[in-house]
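Of the protein chains in this complex, all but one are displayed in their positions.
Moving on, here comes chain A:
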Amino acid sequence: MAAPSVNISVEAAIEHQIQEVRYDGQEIYLAPLSMSENLSKLAHKIDFYKDESEEKGKPTSEGEKDTDEEKVLAPFQPSLWPWDSVRNKLKNSLTEISVLYDVLNIVKEKHYMVTDPVSQDPPELKASLQMLAKKKSLVAAAQLLSTGAERLKRVQVEMTSNTQDNFLMELLKLRRNWRLKKVHNTILGELSYKSAGSRFWQGGTFEVLKTSDLAADGEVASRKSSLDVSIPSELEGVAYIQVEVKTVSDLMDLTSATLKMPAGLGTVSADAYWQQKLEVAQNVLFCKELFAQLAREAVQVKGTTPHMVVGNQILTNVFPGIQLSIVLCHYTGKEKKVNLAPHKLEHNHVLEHSLHQLLREVHDRNLNYSPPHPANAMLGMSKRRRLAGPRAMSRSELVEMVQSESLLEQILKQTKHAVLRIRTMHVIDQLAVSIQDPQICAHWSCLNSSLESSVRITITSYCYENCKTLLVLLIGIDTIKVVMKDGRVCTLLFENSELRDLIQWQICQHHAQSIQSLAKMQGWQVLSAIINSGHGDMEAYGTTTDVMLASPKGNVILAFHSNPVSGNKLAIKKLDPSLDAHISPAVTASKWASLAGDFQEINLNQLEGRNLVGKIDMLMARLTSS
């Protein structure tokens, strides 16, 4: 206790407290607290967590000491004076100190009480229980050790068999061909064509797995590769686009719009090499995108013939009676094995390839804009579009510029061309087989595009090849342009018969021309040659070609008549020399007088010679001398 003589004054320092220092250095002070304010502030700093309720019972147990205290306490209690709790606290601690003092006294004096340390019973030791516990902890430790050893061993095995290296090497190989990225502990790859310009919504994220990890889980014992990929379920399986051009009745054949899945197309086996797996999955994605694009266009495009989208099939009319069907075949291996009757697949590989090519072109266009020049020009415009402003292009020119063909339209055009080309080929081949005289020979140009090809047809007679008729057919999308020997051009539609008629008509002309050239060689005179003669009977189609010849002596007149339908006819007329006297002055030679009159038909079949031209050649040679 402090000596009572020393006085300690409790009061605040006279310094003014700084409330704020401004940026210019000026200080703002607080006015100093008054004595009472200061006291109450200090009082508030004391932690009054102990309640007075504890003290209520205490004064009674304390005895005489508290009696005089109570007198002091009584008047203040109701008024909750700020010092009230401080006083309570002090009183409390005083009580505790006195109690402690009493206890210490009692212990020290040892008159009434002796304190001894209490001895506790040692806990019962059960040998079996202890052993069990020890055993248990040992087992746990052993387990830890053995798993650790297992892992070490596996790593060791991996090191010796180089599978670890293999995994890394394979990862490197994978990285060369595919886009990979690391997300936390997994390696994710991307197999979609997004980076190549595709804008298809479906993603193609795959996960790279280490097979040794799988093996540890007891999943697969042995694998060829130490790297495996897991492919999203919607891209599993095998897919392709089946393109079929078929002949149907005039109406669209809706019954064929069913899922057709060739049984021969299997799934990828589970332990296939990752590269193959990824490629197949990528192809599935590509086919899906292609089909989605085509289906969208089929619905949007307002053509003259509506396109139909039924399930996984798009149907459209190419020509009347010819239908193009594009089917997305996606075989995941989960479908029921439907025993399809061996459906004869007329899959058109060329058109399928074209479809792939077309979509890739779209991708390429998405990615590669024409570079802007100068460099601050707008990106994503074509070169022509940039010039549209300075060249003041008209609205129609601009509209023309933005029009682009959809994939479906393009493939339809290619299909039309392919159909037309095959039809033309058939017609020419049939004619070449059925007509032996003259010979028809077709040279197909090897340089053709998917929308245009050309063929040159040569018509010759055997042994008389110096006289030939040439035809060039330019096969377009749905028309054939024919350039004839004399330079005339005619355009044919897609019907087979038009071409057949034209070639037969050309054969007639070929005969007539061969005979004319024979006449020149043999010294005969051509009296008249009409390509499209109106004479003769009405025929089903085609026009007649007529040639009239006079022998060098002028005594024999030959009339040749050739028609695609009624065939070739040859007539002869021998002049009677006695008629010479009747010639009028307008007729200069006797041969002119005999254009009309009685002709006798010659049976061409009984003439000698290998073919028509040869027969007539023989006849002319015989008649020249007569």
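In this text, a contact is a pair of C-beta atoms (placed from the backbone, for glycine too) under 8 Å apart; a residue touches a chain by one contact, two chains touch by 3 or more; residues count from 1.
Here is the rule we use: contacts and distances are computed from a predicted model.
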Missing subunit (named according to UniProt) among the choices "COMM domain-containing protein 8", "Aspartate aminotransferase", "DNA primase large subunit" or "Mediator of RNA polymerase II transcription subunit 18": "Mediator of RNA polymerase II transcription subunit 18"
Chain not shown: contacting residue from A:376, A:449, A:603 or A:625: A:376
Listed residues A:402, A:433 or A:586, member touching the removed chain: A:402
Selected from A:21, A:159 or A:367 as touching the chain missing from the view: A:367
Residue ranges of chain A at the interface with the undisplayed chain: 197, 367-369, 371-380, 383, 386-390, 395, 398-399, 402
